[in-house]
Structure formats: C-alpha cells, structure tokens
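With one protein chain withheld, the remaining protein chains of the complex are depicted in position.
The chains carry the letters A and B, assigned in the order they are written, with residues numbered from 1 in each.
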Amino acid sequence: MTATRLKRLALHLALLAGVLISLFPFYWTAVMATNTTRDMYRTPPKLVFGPELFSNIARVFENIDFMGSLLNTVIVACCTTVLVLFFDSLAAFTFAKYKFPGHRALFGILLLTFMLPAQLSLIPQFVIMVNIGWVGTVKALIVPASANAFGIFWMRQYIKGAVPDELIAAARLDGAGFFRQYWNVALPAIRPGLAFLGIFTFIGAWNDYAWPLIVMTDPSNVTLQVALSQLNTSHNTDFSMVMAGALLAIAPLVVVFAVFARGFVADAMKGALRG
Amino acid sequence: MELSRRRLLQVALFSAGSAALAACGSGSGSDAKELTLWYWPAGLSDKVVADAVKHFTQTKLKPSVIGGDFKQKLVTTLTGRRFVPDITGVKGEDIASLLVQADRFIDLNTLGADKLASQFVEWKWKQGSTKDGKLIGFPIDIGPTAMYYRPADFEKAGLPSKPEDVAAAMSTWDDYYAAGVKMKQANTGASMVMDIPTIFQMVIGQGTKRFIDENGKFIGDQDHIRNAWDLAIKPIQLGIAAPQAGEQDQFTAASRGKSPSLFGAAWRGQDLKNALPDDTGKWRVAAMPGGPSNYGGSFLALPKECRNPQLAFQIITWLLSPENQARGFTDAALFPSSPAAYTLPALTAPDPYFGGQKTVEVFGDAAQKIPVSYEAPSDAAVSAPFFDEVLSVWAKGKNPDTAWTDAVSKAKEIAERQGVN
C-alpha cells in the first residue's frame, strides 16, 4: 500500500519537475509583462511579478487596435477550425479505411505537398490573392487553410487505431452508405482525435504570423499576431509592452485548451467503455 | 519574341483565370479622397504624423505603421500593384535596390524637389537620387556616427575623458587601439573594443568605395576593404577586444566597466538609454576615430500609383520641415537630414544621459562631413561573407588570413550569381 503511494509520489514529483521547465519561460513572460522594461534590464533581472501589468496593457491598447484584431483572429481561428475538422476527418477516414483506385498515389501527393517549405509559396500566393481580390480580407486567411495535409495525415493515423474495422463492417451490413458510415460510426469514435486536431488547428490559426503579415495589407484590419509585431519596434524596444501583448494574445488560448482538454478526457473514457 | 513568351508565362503563372484583369483597376483616378502613408515603428514621429492628419484637411491622410520586414512587404505590394501606399518610407539600406526600379516611383524633382536640395546634407540627397539625377527618396533622417564611451573607465586607465580630449587623442584608429593597449596595461579588467563587425562596417563607411563599383564590378578584394578588414581584426590580435556576445550581453558588460567604448549612429544612443536606463550620466559621445560615416537613415518615396502626387509631395515636405525633423529627433531619435534643424532647441538641449553634453555638436559636425560612396543593390549580399568571416575570427578564433581568403572567394561566387563581375 505504502509502496504504491510512494511510487505515485515519485511519479508526481517527476511530472512536476517537467512542469516547472515547461512553464518557466511562460512564467517569465508574465513577469516581464508585469514589470517595466527597466526592471528587465537590471542585473540580476527581476524574477517576481511587478505592479506594472495594467500600465503595460494600457500602452498595448494605445498602440494597436487590440479588440479589432482580436475579433479578426477569433473569426479566422473558429472558421478555420470548423472547416478543417470536417474536411480533414472526412478525407482521413476515407484514406484510413478504404481502398480505391489511385488512393496510394493521391496520399503520396498529399504527403509531398506537406514537405514543401511553406516560405516558398508566400509571395506567389500573395499574387494569387491580389488577382482574385481577396487581399486584405479574412477570406485569404481562412479558405486556403480550410483543409490541410497535416490534419488529414494525423487523422488517418489516428483513425487506423481508433475505429475498429468490425464496426464499419457491421454498419455496412445494416445498409449504411459511405457518408452514413462516416457520420454515425467514425465520428463518434474519433472525438478525442478531433479535439486534438481542433486545438492544434485553432492554435495554428491563432498564432499564424508569416502569411497574415503579408496578406493583410490594410494595417488597420489585421490579426492579433500582426498587430503584436507592429508593437515590436526595430530600435526602441519597449519589451514589457511587447510581453504584455504576448500575454494577452496567449491567455485566450490557454482557456480554450483548458476547456477542450476536460472535454476530451471524458469522451475518451466513454469511447473506451463503449468499444 | 523572347519577351512576349516570358510575359505569357508570367501571366499564366500569376493569374488564376480571368480574374487577373480585375487586378489592374486600382491606383487610377486622381481625385483621391484619401492618401495612405506607410512607415515602420519609429520611422517618423507619430506625433508629427498625427498633426499632419489634422493639418491636411483636403484629403484623408491614412497613416499605417507596418511592423516586421518592411521592405519585403513594400516590394510584395509593389509587385501586386494593389493597395500600394501613396507615400511610403524606404529604409536607408534598401534605397539602392529600389533606385534600380526608379520607374516604379515618381521623380520628386518633377514636383519641385530640386529647389529644396540645398536645405539637406548633400551626400544624403545623392543617396536618394538615381545616376541620371531623378530624386526617388526624400531624406527623412540620417545616421552620422560617433564613439560612445564611458569617461570613468577611460580615466581609470589613465586616458583622457572629456569628449574634445578623447576626439583629439584618438583621431585615428591606430591612436584608438594604442589607447586600448594602454587600458589593457592599466589592468582595470576592461577591454577597449566592444564589437568587431561594427568596426568593419564603420571603416568601410569612412571611405568612398564599397564592395561593387559604379560599373558593376566586384572590388571587395581590393585594398580599401582589406584595410577595413585589417583594422577590424587588429583589436583581436592586440587582445583589446571583449569576447563576442549578443547585444544585450555587450551592454551589460559595458555597464560593469568591461568594455567602455562602442560605435554607432545617433539613434544608437536611444538603444543605450533603453538597455541601460540606470547609467544616466555615465556615457559621453566623441568624434569617431578616422572620421565620420553614416549608418542607417531613411527616406520617403512616392510610388507611381500615388493618387495625388502634388498633395503627397506637400505632405512630405511638411512632415520633413526642419521644425518637424527636430520633433522627430525628440520623439524617435531620428537625426535630422536638414542642417537647419541643428540649431533648434530640441537638438541643442543638453542631454542628461550623456552628462549634460550637447551631442548635436558631435553628430551635427559629423553629418556634414560624411563621404559619399556608391552602394550597389547587391552590396549587402556580396558583403555578407566578410561579416560572417570577421565574426568567425572574433568568436571562434579562426585564422584571419584563411578567413579573408574564404570571404573573398565566397563573395566572388555571390557576385557572379548576382550578375556582378
């Protein structure tokens, strides 16, 4: 009895050590956001929270349209996530569980596109957006991102393990067509996987920087990350303000993740019991 | 034939069907209700810009502060030919590559800029002009350089500490290095030189030639570069250079009395104030060994797409009047390109960070003596290996002769690739 308790204690200690390493830079970001730039440059630097958070945040609000860019980011992240979840899981289900002429070649192409360095296509993609008149709009951020190789690949690997072939076979015997098999059999079984993909997509869309920086040409209508980069000046850097901005930008993500993380733990348990 | 085929290919590649035609609509029409102005953070005084918005009631001036890689974004927008700003900032290091594309911009001389030429420092005006005399970039600020140093650490080593005395005692690089050796012998724990690549940069800027000449010939293997190289390497060989470190590290070391001198333009003072706010009164500015050079600075330009060039030009000249340039100095450490501003109170006020010194005496003097040199568009690309190698000598102790040979052969390769011979 005590042996297992001791083991559990050791386990938690090991996990907590990892947590410390994980959280330290985040903690320090928060420390910097609550102090002045001057405090940060001190040697040794301040390692505890200061009283300056609100004045730093006030300067963020003074310098950028925080609420406007937050709204844009929320719209982009939500739309992208919903579309990706649907398109990717449907394609992944097809690749994971069916063989059809060309499926190997098509999946190969998908992987190849994933290997192309993203920086390569930034400029030509911008020219396309100019020509179809989407420059400066959130469409240019949402539509190209609404299905991606990464998500299809991940869901395919996940579905291979998470959806038993027997279940699909049974549904087919019951007369369910392809889309019904996806909707009624696969979707309920892959909820934890979807939760993960949803979070990753949401975070990716939230933190995306290089592409919005180029395509959102109207500086008064940008996403949060682009607005933050406007804070980061080249020669006079007000670090504590930048850090306050960074903190504001990640806070909503942590909340989203906390909510989702609870959701999919419960789902996973149910799935396991039912399966 | 050749050209049309290429055009065809470009069109085929760029356009997504017939939508391509839609692209060429904007930018025309001269009765614009608004004018857009692009600049980067601290590229202009935000207060001056805000006043300009109020001042020009005949149009709606829409200023935009663009973060990140400014040039990349400007070039992309120029290529896309949509949402092109009516007025745009151009950084000093980017002007050379845009001068080659002069037909994408309005020649400001056609709007009457030539009458204003005498109000600005001459070399800066030339820097913004093409070889055939078109003015593309209207001067915002300049980057006259000087030596920033800590008088207390100089004194401790038995060196002069007043700006005039320092400038007189260290008027050449050799004098400066001799002072460095003296400092080393005094055993105060200080290494005179904070940063090596900066010295390489500064010495090149003190000359009239860079890496490529006006005929597009690579001259980076010639004496003027070799001289700069040798001068940059020398403090390492003399053992008077601080160990290589990142910028913040260097500042920290300096505030602990470990490396009491550095070189930089006028805006560098702002970096010091930000990085070492507690060092008020501990720094001074003196004329640089070997004479002044320029580092940084910027321009305003009007792209061809500008919807109202006359008005845009009025806005530019208003933004950059001597009075407003002086405000730019106060708000954003932009050193005026117009000497008329040097006598205004904003510049002549004593600066407590520099012990009450009137730094304009040093920088204003330097500003008018900066040598003009031709900077080719591919200068940055071709010079990169020299900076990489000089850093290797400093950080890794690479043999200087091997490093030089490597830098030259690498630079030649890049020159060939860039179409320089």
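Everything below uses one rule, namely that contacts are C-beta pairs under 8 Å (C-beta built on N, C-alpha and C of every residue); 3 or more make two chains touch, one makes a residue touch a chain.
By our rule, contacts and distances are computed from a predicted model.
Participant: Determine which name in "Phosphate regulon transcriptional regulatory protein phoB", "NADH-quinone oxidoreductase subunit D", "Cytochrome c biogenesis protein" or "Spermidine/putrescine transport system substrate-binding protein" the UniProt entry assigns to the undisplayed chain of the complex.
Facilitator: "Cytochrome c biogenesis protein"
Participant: In the intact complex, which of the depicted chains does the undisplayed chain touch?
Facilitator: Within the full complex, the chain not displayed touches A, B.
Participant: Tell me which of B:133, B:158 or B:243 is the one touching the absent chain.
Facilitator: B:243
Participant: Against the chain that's been left off, what residues of chain A make contact? List them.
Facilitator: 8, 11-12, 14-15, 18-19, 21-23, 25-26, 28-29, 32, 40, 43-45, 87-88, 90-91, 93-95, 97-101, 103, 106, 109-121, 123-125, 128, 143-144, 146-150, 152-154, 157-158, 160-162, 164-166, 168-169, 172, 177-179, 182, 192-193, 196, 200, 203, 206-207, 225, 228-229, 232, 234, 239, 242-243, 246, 249-250, 253-254, 257-258, 261-262, 265, 268, 271-273, 275
Participant: What is the set of chain B residues that contact the non-displayed chain in the whole complex?
Facilitator: Touch set of chain B with respect to the missing chain: 6, 9-10, 13-14, 16, 69, 72, 75, 78-79, 93, 97-98, 100-101, 104, 197-198, 201, 243-249, 252-253, 256, 295-296, 377-378, 380-381, 383-385, 387-388, 391-392, 394-396, 398, 410, 413-414, 416-419.
The working rule: only the chains that are shown with their structure count from here on.
Participant: If you average the CA atoms of chain A and of chain B, how far apart do the two points sit, in angstrom?
Facilitator: Taking the mean C-alpha position of each chain, the two centres sit 38 Å apart.
Participant: How about chain A: which of its residues touch chain B in the complex?
Facilitator: Against chain B, the touching part of chain A is residues 37-38, 41-43, 123-124, 126-128, 130-133, 135-136, 213-214, 217-220, 226, 229-238.
Participant: Please give the residue numbers of chain B that touch chain A in the complex, ascending.
Facilitator: On the chain B side, the touching residues are 13-16, 19-20, 22-23, 38, 40-42, 62, 64-68, 72-73, 76-77, 79-83, 248, 251-252, 255-256, 267, 270-271, 274-278, 332-333.
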